[in-house]
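Here the complex is missing a single protein chain, while all its other protein chains stay put.
== chain A ==
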Amino acid sequence: MSKVLENPTPKIYPTLEEKIADGECEEKVTRNPDEFDARGIFELLRNINDPEHPLTLEQLNVVQQNLIEVDNESNEINVQFTPTIPHCSMATLIGLSIRTQLLRTIPPRFKVSVTITPGTHTAETAVNKQLADKERVAAALENQFLLTVIDQCLENAVQT
């Protein structure tokens, strides 16, 4: 993008692979494929591209495994994401990318909510309301321009 970046030098965090290589955490290998857990959802989200930087949401710490809640019994998934800066104008777009990725990869029985980590964005309430309004999300996803941008964000994320 030609415009000036809002956050030109964001802090970059280690990815799961790097953490495993450093012995900071272990890769869980045995998982029930029918059950969803925070780790599985994180896997679907961590390689989403940031709309501004050639970095993933994991590298920017926008999505974190410990901010994902999964309740298989009540079919609820709650994802909190943390914008890199409190006035990030991309917050809605990032949230929409996360929501779209989950729409495409998670069985429809799940009720998915995507919200900003409390206290990390100046327009938190407005962005959360927008992302929770399924009618507006549906209309946004019929917008070809927006869909192209979202697809670019999702091109390296896990596909189904």
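Observations, loosely collected:
We adopt the following convention: a contact is a pair of C-beta atoms (placed from the backbone, for glycine too) under 8 Å apart; a residue touches a chain by one contact, two chains touch by 3 or more; residues count from 1.
Keep in mind that, in the parts below, contacts and distances are computed from a predicted model.
Between the listed names "Probable cytosolic iron-sulfur protein assembly protein Ciao1", "2-oxoisovalerate dehydrogenase subunit beta, mitochondrial", "KLTH0E09768p" or "Trafficking protein particle complex subunit", the UniProt record for the complex's undisplayed chain reads "Probable cytosolic iron-sulfur protein assembly protein Ciao1".
From the options A:L16, A:A132 or A:V149, the residue with contact to the unseen chain in the full assembly is A:A132. Within the complete assembly, residues 108-109, 111, 129, 132-136, 138-139, 142 of chain A touch the chain that is not shown.
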